[in-house]
Structures are given as C-alpha cells and as structure tokens.
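First up is the structure itself, then whatever we jot down about it.
Other chains dropped; remaining ones untouched in position.
Chain IDs A, B, C and D follow the sequence of writing; residue 1 opens each chain.
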Amino acid sequence: MKSMPDSWRRETKPHKFCPGCGHGLVLKALGMAMDRLKIADRTVFGVDIGCSLLAWDFFNADTIQTHHGRTVPVIIGAKRARPNLVGIAYMGDGGGYAIGSQHLINATMRNDRILIIIVNNTIYAMTGGQMAPTTLKGQKTETSSRGRDPKYEGFPLRGPEMVASFAPEGAYVARGSVSHVQRLARYLERGLENQLQDRGISVVEALSTCPTNWRTNAEDTWKFLEKEMTDYYPVGELVSPFKRDTQKEAADLETCH
Amino acid sequence: MKLATKRIAMGGEGGQGVQSAADILAEAAYEEGKEALYIPNFGIEQRGGVSLAFVQIGDEPAGSPKFKQADFVVALSGRSLERLIGFLWEDTIILYDSAWLAPPTVSDQVVGWQSYDTTAPDFFAERGVTDRRQKFPEIKQKVKNIFALPASEIAMEKLHPRVSNVIILGATARLTGVVQLESIKKALENRLASKIKRDPNLKILNFNALELGWEAGERMLKSPAYSAAT
Amino acid sequence: MISKLETKKDEYPRPVEGERQAFMYGNEVVVWAALAAGAECLYGYPITPQNEVMHYWSRLAPDYGGKFLQTEDELSAGFATLGGIMAGARCFSATAGPGTILFQEPLAMAEMMRIPIVLVVQQRGGPSTATVIYSQQEVFLTIFGGNGEGLRIVYSPGSHQEMYDYTLKAFDVAWKHRFPTLVLGDGYQAKMRERVLLYDPAARGMEIEPTVPFVGLPGVPGVDREPAHWRNAFSVEEELYEELEPIINDYYRIAPSLMEKEEGYLDGAELILTGHGIVGRAVRTAVKELREEGFPVGFFRPLTLRPFPGKDLIRILDDCPRLLVVESAQGQLAKLIRISIGGELDHRVQMYPYFRPGLGISAEELVEEAKAILNGKREQKQEKEFSMSML
Amino acid sequence: MSITFTKNKWEGPKGVFIVSPDLCKGCGLCIEKCPSQVIDWTKETGIYGTPIVGAKRIDRCTACSICVLVCPDAAIDVEKNKM
C-alpha cells in the first residue's frame, strides 16, 4: 500500500492541516481515487474557505481556492465551459450546508456533472469552532456553549439524505467516513466515474475529525467520529446509478477500515 | 528608536504556550496600573507553524499594537526566532530556550503560518525535549545581548514539560523589569482559576516554574551571557 | 489528458459580418457586442432592467457556439463566471441594483486573482429594491464595492454606439490587463431603442486579446509542468502586501493608457458642464444648444469612470473654475471629480450641483440650469448643497 | 520525484515499519488504530516539535498496514516482507 497517493504533491508535504485532522484522510481517499482513474491531469480541484483552503497546493492537479461557500459555482462554471475537465468541489459542512446550500440544492436540481465533497466535522473549524448545521445535539461549540439545543437551533442536518430526496436520475450520493478510508475512496471514485460517464451530479459527504476544535486526544477523536457521529450520520451509498456489485462490496468491507 | 514603552516580541511553535505567556505578562502589568497591550499574531491555520505574540508595557498607552523594533525578543524555537529577526535592533535583548526544538524547515510559500490561540489541547502528546537542536539562526543585526535558558530541559527535569513557557515567562518578566513577581503570580492564578479549582497542584507547579524562571532572569542580569553580537 | 482546449469551434458563423446598421434595444446591443467579441458563456441571474441581455443571449448565442446558464443567484452567477474564465473561456455576465451588490463578492476575488471578468451593469434606482427603471447610483458600488482598492476598469457609455464599442473593448481590455472590467449602463440605455452600427472587430483590424486558461493546461501537472495552484487567501500581512503591491502598481501603470473622455466647446468657456453615461449625452446636447444661443459653456464627459480622467479635468478647471456637475445620483460623479482634483488646484472651483438621484435628466433642463448659473441665480445655496453632499 | 523525507525504520518479522519525522505531527491516531499495539511514542520530535511515533513492539507487527491507511499525514510506510 502506498502511504502517499501519486496525485499528492510531495513538495508541499507535510500539509498544513493540524495533527490528527481528518482533512488529510479525506484527501488521501480522494488521491487514491484520482490515482486509480488517472485523472489528475484533467482535474480542476476547487477548495472552499474553511480548513479545506489549506489544500490549495495539495495535489498535483490544477487547483482553485475560491470563497466561502462558492466552490460549487466556480467548478460548475469551469465544467460547463470545458466539459472535458473533471470538476471537484471540496468544502466543509459550513460551506456546503450553510452559506453555500443554495448552490448545493440548485446544482443537484440541475444535475451538474461535478463531484461535490463535503467534509463533515460537525463544526466551523477554520474560524475556531463555532456551531455548524451538522453539530450534534447537545454538542458544545463556541457559539453553542451550553450544547446545541434543538428547540432553538434545530436538529443536525443530514445533507446527503436531503440531497438524495430529490437527486435526479444519474446522480450519485453517498456518505463515507475517514474511519474507513478505502470505502471512502471507493465512493469518491464512483462519484468521479459518474462524472466521467456524464451521468449526473455526485455528492459525497465525508465524516471527518477536528481534534483541535473538539479538543480531543487520539482516542476520543476516534470515539467521537465512530460512535457519536456515525450513530447519527449513517455511512453508505444513498443513491447510485451503478449496478450493485455485491461481491465487490463484500470485498470492500473486508479491506475497509 | 528608544521609547519609554517596552516592546516585547515572543515566538514559539504553535502549542508551546507563547500566547498565554505573553497575555499573562501583559495582564500582570495592567494589574500594576501600567498601560499594557497584548496582541497575538494570527493567521489562517488553527495549529502548526510559528506562533508570535507582541506585548507593550509602559506608562502611556501604546501607539500601535505592533511595532518595528523590539526591546526584547523571546524565542522558544528556532523557526520562531527566524521570524523575529526583523524586529532586532541595537538595543534588543534576546532570550531563548536553549533546549530548542529542531524541526526541519517547512516550505514557506504555504498559506502562511500561524495560529491564534494555539495552545494544544491538553490531550495531545506531551512535548518532549528533542535530541536534535536547531542551530541558532544567523543574525546579521547588532543586538544588545543574547541570553540562553534551557527552559524545556529544566521543566522536564524539575517540574513538568508543560510549564517550560512559564519558566520563560518568569525569566522574561525579570529581565524586562516590567512587572513584579507577585503581579505575575496573580495574573497567572487568574488565568488558571478554573483549572486550579480542579487541581490545586497546578498552582504550585506553575508558581514554581515562574520562580525558577525569575531567578534565572536575576542571574542573567548579573552576568550577561553574551555581549552584543553581530 | 486534455489534448486541446474545447473552445468555440470554427464551424460557427461570425456573429457580425462586416458592418451592419440596426435599430436596437440596448440590451440587445450588449449581446451583439459580446458575441462579436467572441464571448462564449453568459452565466447570469435575472434582474430588471438587464433581463433582455439574458433573453437575447440565451436565444442567439447557441447559434454561435455560446453557452448559457441561469444560476440560482448573483453569487452563483459571478463565481460560475470566474470558474468559466479560469477554465479559459471568454465569459461575462450582466446585472443591476441589488444584483450589483452581490456581484461584489466575485468581483473582489477577481481583483485579487486578476481574473478578467466582464460585467455589464444596467443601473436602476437605489438604494435597496427602489425602482427597476433608471439611475446613476451604482457608480461607487461599481468602482469601490469590494473589500479592496477598486482595481477595476469601468466604462460609462452614453449611446448604443458607445455601448457596442465599449462592451467590445471591455473584453479586450479585461484579458489584456487582467482586471475586472465593467460596462456601466442604465435602465434607459437597456430599454431604449436607437440606431447602432454593429461591426466585426476583425474586419476593422481590431484585435481582441485571446483568452488563456488558468487551469486545465496541457501536460500532466507535477510531471510535464507545475500544477496551477490559484489562491486568494494569505496568512500574514506581509505576504498579502507582497502579493498586492505589484497588482496595485500594475493598475496604476496601465491607468493612463485607459482613461478616456470627451470634451468640447472649451474655448472661452465660463462654465463647464459635466456628466457621464446617458446624462453626459444630455450635457453635450445642452452645451451645443447653449453655444448656439451664445452662452459661453463647455463640457467634459468622462468615458472611463475608473481610472478617472482627472488630469484632463484639472487642466480644464485651471482655465475655467466653474463646474456644473450633473448626475442622476446624489453626487457620486461629483465625488469622483473631487477625488481627482482635491488639493491639486491653486484656486477654488465653484461647483454647482445638479443631483437627481434616480431621476432622468433632459438636455432642456440643463440649458435652463446653466443659464440660471450664468445669470448669477445659483450661488450660495447651491454651493453649500454641493459641499454638504461631499461629507 | 526528487522529494524525499527522512525515515526511521523498524524491522520486524513480517515487515519494515517506517516513520518519517519530516511528516509525523504526533497526532497519535495510528497508535489507537494499530490492532496489535505495535506503535507508541518515541523520544524524538517531528516537524511540529511534538513527539513522534515508532514501532515499540515491532515483533508484534503483522504488516497489516492499517496504520498506513489512517495516518492523515502519510508519515508511515510498511514494507511487507516477501515470503
């Protein structure tokens, strides 16, 4: 197994994420998918504002660091102008479900041929740990110091489920987790394949970690991700235009962590 | 330029506690009725990279939060001292942790550096003393004095690795002469109030560290380790 | 690997062959100019009075290989336009009023990253929703609306012909200098119908700077070439300053070559009238009329609002220190003028306001106003009103 | 690729466990995930001045590469012995 996907740019490593940050793992999964499909040379990788911006020089792939919540339109604009490009819009849960949610909704409706990756770390990480749409019930953040209260702040948003509810034909929607990097890589690969085959939009949420703002050690980081988050946010494919290959899936499950 | 206000620039790796040390120093001065101003240097990243803090203490409010020349430069790591070289002038006194960490250089065309409030959560791995010390960065500027204090080693051996920044704080306070030991103790206690409630030993531990540093500062004042180097 | 840019195919006909006279609506003129300039994509969001830009484009453009997308809002329209441009396509958009506000976010990004976006603004009444008709109240927004230094190029045409000429030019200038370039029209220009001469720029020997992709370049990144890594975020002050200084210097280096203006009847003028855009046209007509009646007036009509041709105005005011500033806004042009001349003259300038925020202005009323001034009927009060608006 | 990173190596019965001090930020995620409790902190510090990991109990290492997969910084390599 390669520790570093070929599409990673070694010159810019170590990357700029904190110790233990899940972004590194999501990008590892993405790198694996890009390696497998050999598309780094025609990819436009768009990163949002949020910790995802730290990936502006992450890949050996042309990259645009955009504005908070605006990566989806930037990538759509590029993709529609030059359909042979592979468009990837990479963002946090704040960028995807709060300030950029109109773009997510309307891109899904239009079935834009891009891959949207939303990193769900239940928090606004870059700005120092405020509540996100994905913050869990009772979870304490800088702007929910008494814990998120559903009465005033609502229940956490399950983004892929929402997208799936009206995802058009040809769309691919899944939720992976950095605690299963290979499975996440598979989802991302399918999302990209879907785009390569001009079928429809792909939206993949990745459950991720933010030890810095969670203030967790390694043990609690994994626990929060694998227990609390995964309980509320089930991992799996929600909508897929691919024929299910159950054998392959079983094999996946074995090798996935 | 010589000013009545003392200008102190501190730097270290994110997580070394530079910001709290600087903040406590400023607060102590405020408690003494002085005009104090503390400002962190903060960037886009949450953690990682160099962490810088600026403190000014005097009888008049500071003219601007940042300054061009520091009277004191306190460096807890080699990389941070490199970032502080621009603040040196002929009257600068440098204090550094001579048990440096020695990280390999990171490409600097990165989105930047730095970090606000970067004290690592308690839960991260404790920071240890490294085997590889980074060589002192090349300083082309005449400065007044350079003091070495192996704060990390002292902390490790005598107290606890976490308090090396407090040792440095003690030494800085003494060297700069901007505050009394008592004031800084009070400020430190203030800041740690809730933690001390949970673990009263913390107070003793930190006060000890402060005193160790203070005494080291005292000694430095008496026998300058280096005279102005070029 | 992408073997070549998928730009517009050669099989498409040229939108304008040679020259063609037409009697057109302003929004239609914009579309023909964009087509003639080789524009490939319009991503936009409807707002009156620019809607017909989108209507005409979405109907006409496909015949010339053009693409269209109606987005979910102006933020999306603006950022998609930036994405299209960075992919190497000649993209533009059009907006107005509250839409111009939202466009400031993508414009700010374009300013930082030197993305040659062309935006047509058809001003409407403001502030807020106000009217869908007309005003000149988006001048400051268009120039300085972002969180930066207004490193933009802004044209203010006053007729359909100028609308055609300057929209064409906007694409050239934007791609040549890589600054956001705006064409500032208004609801009147958008909705009125008058004569225009369309022409194929190539037939006139005009070259329009070709587009160049920012991303999706040939070759495998990291193997054949460095990857293109574009960003607008920086960590420390000094880093930003280093990035920004050359951009600012570039801007001011090219500025003198960009400034455009029209002036007339300056000889012996005792009062200068000035106005831009559609109002500049009323100003010119009024001055002509007044001169015919024997009144000593001249006019100055800035065609670029940014950079502002202030040096020319200073020269004019050096000779004639009386200025009537005419605009359908509360002194926005006046402020641009004062920015240019402030402290640069060794005498006072008597300035007379003719500020009608959101209201159209006719040549007739300017003739009267100028006469009133020349007859000494507009002193104290008017000047005070002017100074007041400059605070 | 000319970029190389320093490497600390531990050779075990099933394979070689490699950590790069240039990459390891000392997050500890790998320690938690190693099913055989092979990994632990060392005295050495890495790129962030924080302690980095090593294969304290290399004899137990099954070369399963889970650690390789979970390291967000790609700081670990495991070379399986050919059998």
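Remarks
By definition in this document, a contact is a pair of C-beta atoms (placed from the backbone, for glycine too) under 8 Å apart; a residue touches a chain by one contact, two chains touch by 3 or more.
Only a predicted model underlies this, so the values are computations on that prediction, with no experimental measurement involved.
Each chain type appears once in the view; in the entire file the copy numbers are A x2, B x2, C x2, D x2.
Simple rule for what comes next: only the chains that are shown with their structure count from here on.
The chain pair B-C and the chain pair B-D differ in C-beta contact count, and the higher one is B-D. Computed from the mean C-alpha positions, the centre of subunit B lies at a distance of 33 Å from the centre of subunit D.
Under the contact definition stated at the top, the residues of subunit C that touch 2 or more other chains are 231, 233. Shown for subunit A are the residues that touch two or more other chains, namely 11, 14, 17-19, 53, 56-57, 211, 217. For subunit C in complex with subunit A, the touching residues are 1-2, 5-6, 40-41, 43, 67, 69, 71-73, 75-89, 91, 105-106, 109, 213-217, 219-223, 227-233.
Those residues of subunit A whose C-beta lies close enough to touch subunit C in the complex are 7, 9, 40-42, 44, 46, 49, 53, 56-57, 59-67, 70, 72-85, 102-103, 105-106.
Remark: subunit B residues 44-49, 106-107, 109-111, 116-117, 121-124 touch subunit A in the complex.
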